[in-house]
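Data block below; observations after.
For this view, one protein chain was removed and the others were kept in their places.
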Amino acid sequence: MSEIICPYCGTSNSPDADQCRSCHKHLFVEPSASPTPHTSADDDWLNSLRGDTHPLPDDEPAQDESPAGSEDEIPDWLARIRQRTQEDTLEQPAGEAAEPGEELPDWLKEIHITDQSQTGEDQPADQTLDDIPLPDWLAASASPSQPVEDAIPDTLQVAAEAQAEPALEEGDLPDWLSALPQPAVEEQPGEESALTGEEPPDWLKTFGSYADESTPLEETPAAPAGDEWLKSFESFGEAAQSEEEGLPLLLPLENDQAQSVEMPAAEELPSDAAQMPVPSSEDWLASLSAGEQTPAPEAEVEPSAVSGEDWLRSFAAYTEEALPQADTPVPSGEDWFKSFEPLPVEQELPASAAEEELPPFEELSVSAEMQAEAPPFDLPYSQEFPPLEEMESSAVFRVQADESAAPEEEADTAPFISDDLPDWFADDQLLDTLHEGEKPAAEGETSLEPAELPGWLQAMRPLEAVAPGRAGNDADQRVETSGPLTGYQGVLPGEALVTQYSKPGIYSGRLHVLEKQRAYASLLENLVAEEKIRQPAPAERSAAPRLLARILVSALIVVVVLAFLVGGFTAVGLPGLYAPESVSFFNRIQALSTSADTTAPLLLAVDFEPALAGEIRTAAAPVLEDLLSNNIPLVILSTNPTGAVLAEDLLSTISGYNPDTVLNIGYLPGGSSALAALASQPRLAAPTDRDGGFAWDRPFLQGITHLSDFSAVLLLTDNTENSRAWVEQVAPVLGETPLLVIASNQAAPMIQPYIQSGQVTGMLAGLPGFAAYQQLSGSPSPQAGYWDAYQAGLMLIVVLILLGSLFFIGRQFSKPKSEKRN
Amino acid sequence: MDMDFIWTAVAFFLTLLTLSYLLGDNPLFRIVTYLFIGVSAGYVAIVLLNQVILPRLVAPLIFGSPAEKLLTLVPTLFSLLLLFKLFPRLTALGNPSMAYLVGVGAAVIITGAISGTLFGQIRGTIQPFGLSTAPDALQASSQLIGSVILLVGTVSTLIYFQFSARRKANQQVQRAGMIQLVAGAGQVFLAITLGALYAGVLAAALTALIERFDFLRTALQSMLP
Amino acid sequence: MRAPLSTALAIAVGIIVLLGAFLPVPTLQPIRQTLLSWAIPVAATAGLVAILNLLGVHWRKLNNPRERDTYSILLLLGFFATFAAGLILGPSNPDFQKVVTHIQFPIEASLMGVLTVSLTYASIRMFQRRVGWMSILFTASTVVFLVVLSGFLTVGESIPLVKDLLAALNTLPVAGARGILLGIALGSITTGLRVLIGADRPYSG
Partner (left out) sequence: MIEAIIALALILVSVGLIFLLTLQRGVLRTGLRPLPAFDRLRRAIGLAVENGTRIHITLGRAGVAQSFSASGLVGLTTLERIARVSSISDRPPLATSGEGTLAILSQDTLRAAYRQINQLELYNADRARLSGATSFSYAAGLLPVADSENVSTHIAVGNFGPEIALLLEAADLESSFTLAASDSLSAQAALYPSAQETLIGEELFAIPAYLNAGAVYTASLQVQDILRWGVVVVLIGGAVLTLVGVI
């Protein structure tokens, strides 16, 4: 038990924790948790109960009960209990407590009604209209001799009623969850009142039987224990083959408190064992190993309450055998105690119960027997696999349901196996327990012959009349195909089902820690571990050395560039070979500047960022100079906000710049849609110049209606996308008009394809293109130092890249494989 | 002159501070960065106002002919709706405007891609195979070789990007061996292309650096007596 | 479906503009043109809205006690100074243009210059991240084209076969670039079509 899963919020807690560290609820009530309240509460509670209790009326009173009943009235003892429990359970959040009160599933309400009437029998008969189910229930308990067969038809009917409920309930799952503590509430007082209320020994016996059927509830561990149990089974070897052999093993583990706690548990053992002995034995094994203890006073309660000689006799007789189970009731005591917490909120319940439609009073009163079965029978159906805590409580009724309504199980389970099972169901303990529950049963049935029943078990025979035997027979008929419930039934009789439903918190916690959760945890650990292992990979490269290396590279480049730029070093020299696109560019420009028709303007598309202005301005200056010197009108248009300014700034530096022959349309927003518009209707796309005046009334623009009317389109671009946009949008409509490009080096390679495809007529690219144009036009050599610094810088970069690459490649190959992978 | 001097000094120091990033991130560089973002945003805002909003929305609405006013009404409406994007609660009101832009953009994307790139590049790849333009056999053969290299490169690069692949028995998704082979060739061309582009970018950046150093030098000369 | 009106609008506008580009229907052309021209001021307004947003972000950064970004004040100052100057002087005023020529230009060009170092250093460190034959090929190609761009090979016509070598070298990147361009065109087509069929609705906020 490395950890305990909190039954409320699912948080895993350390095994020694008694409170959940996230929701602060008790994982299981230990004496350490709040010892005094337990004892005092129990005693007082008992006294108060005794004080309040009168001989329980038989069927008659139940039937005589008059409709006029005030639901709000609460038995004084109950009120007292509330006060105490309020004090005891301060940590219970008010909101949480309030929730159940608001909207409770019908079955809960019924239980509550039962509780009300059970616990408040001393109240005037006219009080409890809503309490009808309860007196019947009690009546049922009062007449155990009533053959179960008689009950079946009625139960059938009630089962039919119950059919509707699951659908009705499916919506309120949250409420169920919030109402978890409730059921426990209902059950225990029910028992208590029964215990205290009825004296007749025969009744007592049957009560014993009820107690038996209710106590197994606390034994849920048995069934869910599935695989675990199997393991323990194998580990025990022969010891586990039969109870007798198994028990001695277990004896040393029992504690006296537990032993003295609840004889009913012992009594029930045979019937339980008959069905699935090993699980039950394993169950207390599990719980024992958890080392849980029961508050002594609480333990005393029930025996003292049940003042029956045969009780005691059985107690005396079967203490030994009872030991294995002895501890399991303990939680029931806990549940029972815990169950009082929500009570304060429940005063509304009867009211709400009254609102909902109950079977007509006559019907109820007529057959006490039916009703006796009815509420219990309802419960299992009306709730669609409620959370474990819930089931635990309703289990006492479930028992009867399983006994009497066994045949209906098949049909009835169907509605529960709906796809929209609540989330908690889908992946939570219950589902697991359902499946795992089967294994022990299968095991149990094969491994234990009825004949092997121990002697003390034989003594319990009478009890079988009321319960499990029949269910066991039914189980044989059922096939394990139709879903979870069959999973129970096919494997275990009533007790098996019953045993699904108790001590969820502790149990599920252990079960999952042992099985899946541990696996998941380890899986997660591995995953996290992997991540952790890989983390260092980036971490190991701390920034400092990288910064240093970068600074070193910077220093080298700066020094070399400055040396050649300022220092007057000269590099190799100017190119003597020119790229074909540069040549065609030059030819076009020459053709334009020398052509007779200089009226047709040239569209200067300025599309470069300030970032590359240096490069482009350098390359474009001589070209523009040639154009301006021949008075070729220019229409400047920019597809970025700064282009127009840069262009004007550039032109202003060029000799022969005449503003009259230059129209600056300015920024053409809208990107390529604007270009598309410009391509089809220039006048509409760019109506104004950058000062807001109408652009197209200039003399040299008179004949211009399409872009193809321009003498040429000269694009100054620094990035591949804009040049693409220009080529894609504008080139198609240009016809014979050449599209010339002065591009930055970074854009040049991407314009190459367009040159190849003829969409771009010619191009000058960066400094090399500039140098080529200079050479071709035979004008003076480029700015001193630029070309040299450029060549030197590039060479330095080449050297750096080569050296660096070689260094790192060498290091990579010298690394061991594992490092490489990381 | 005085103003020019101040402006030159401003440019000089801004250049210097920005180049300080060569030594890594530092507060001076941060200052320049934020200033730069603010100034460029301010400039763009002014340009948008003066060269787009005013002439294309405001002016036609005020001085335009009825027809122009009518035509301008729609973009004005869209623009006004966009202003709701400033208010988190009403932001959804601006969606139609964005939808309009996205719709236009999608159409422009497709138009450009098909008529610009697709047709253009296909034509550009095919045309060189028309050897009739080549003056002599030698030219023709070299042109043919070049064209074949281009074709192979283009096709293999295209195929390299092939995403769909067959599922193997072992659930591994892998392209057919033949495609893998061609894709390998495409990868070679890709690497070469990217390398060429990278060289171009480096050259452009270096040119910019040189130009800046040159500016620093001239500015220093002009500022120093 | 989210934003049905917007989606319908986007699809309708997109289809009209698209068909207008290819269908030789005379009535479609002016409609297409109008739709395209409408987009421009709307996009500009979007730009202004986004800038206001940017200012808002930095204003909040400035006033955010938890992660205060004091530099934001510079951004705001820079913006308002420029904006005010632009409003007063007008965008075509030579003095206002100094904002571009003496503030933006120096800073951007310097950043581009800084990129020289960043890129050089990045290509050096590339092999620290991944050593593959493609990386090696990439570096080799970079080096070769740097040499070509430096013009060493083109100095004079002395070196034989250089011309053919250069021609061949210049063809290689074109092939790859063409493949990439075609691929991107295909991707752009499908992306645009996704918008036109309403599968992509980035505007449905």
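Note that the chains are named A, B and C in the order they appear, and that numbering of residues resets to 1 at the start of each chain.
Simple rule for what comes next: a residue touches a chain if its C-beta (ideal position, glycine included) is under 8 Å from a C-beta of that chain, and two chains touch if they have at least 3 such contacts.
Note that the structure is a prediction, hence the values are computed from the model and not measured.
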With the missing chain put back, one of B:30, B:69 or B:217 would touch it. Which one? B:30
Considering the entire assembly, which residues of chain A contact the chain that has been omitted? 531, 538-539, 541, 543, 546-547, 609-611, 640-642, 670-676, 719-721, 724-725, 728-729, 746-747, 749-750
In the full complex, which residues of chain B touch the absent chain? 25, 30, 33, 36-37, 40-41, 43-45, 82, 85, 88, 91, 94-95, 98, 101-102, 104-106, 108-116, 118-119, 122, 125-127, 129-132, 144, 147, 151, 154-155, 158-159, 161-167, 173-175, 190, 193-198, 200-201, 205
Can you name the residues of chain C that touch the chain not displayed here? 2, 18-19, 22-24, 39-40, 43-44, 46-51, 53-54, 56-57, 60, 67, 69, 71, 104, 107-108, 111-112, 114-115, 118-119, 121-123, 125-126, 129, 135, 138, 177, 179-184, 186-197, 199-205
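One rule holds for everything that comes next: only the chains that are shown with their structure count from here on.
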Among all chains, whose Cα centre is located farthest from the one for chain B? A
If you average the CA atoms of chain B and of chain C, how many Å lie between those two points? 3
Just how far, in Å, is the C-alpha centre of chain B from the one of chain A? 43
Report the inter-chain centroid distance for chain A and chain C in whole angstrom, where each centroid is the mean of the CA atoms. 41
Provide the list of chain A residues touching at least two other chains, using ranges where the numbers run on. 550, 554, 557, 611-612, 614, 642, 666, 669, 673, 676, 690, 724, 745, 749-750, 753, 756, 766, 790, 793-794, 797
Which chain C residues sit where two or more other chains touch them? 21, 36-37, 39-41, 43-44, 47, 90-91, 100, 104-105, 107-109, 111-112, 116-117, 120, 123, 139, 142-143, 146, 149, 167, 173-174, 177-178, 181
Chain A contacts chain B in the complex at 547, 550-551, 554, 557-558, 561-562, 565-566, 611-612, 614-615, 618, 641-642, 666-667, 669, 672-673, 676, 687-688, 690, 692, 718, 724-725, 727-729, 731-732, 744-750, 753-754, 756-759, 765-767, 783, 785-786, 789-790, 793-794, 797
Over in the complex, which chain C residues touch chain A? Could you list them? 21, 29, 32-33, 36-37, 39-41, 43-44, 47, 90-92, 97, 100-101, 104-105, 107-109, 111-112, 116-118, 120-121, 123-128, 131, 136, 139, 142-143, 146-147, 149-157, 162-163, 166-167, 170, 173-174, 177-178, 181
Report the residues of chain C in contact with chain B in the complex, numbered from low to high. 3, 5-7, 9-18, 21-22, 34-49, 51-56, 71-72, 74-83, 86-87, 90-91, 95-96, 98-100, 102-117, 119-120, 123, 134, 137-146, 148-149, 164, 167-168, 171-186, 188-189, 191-193, 195-196, 201-205
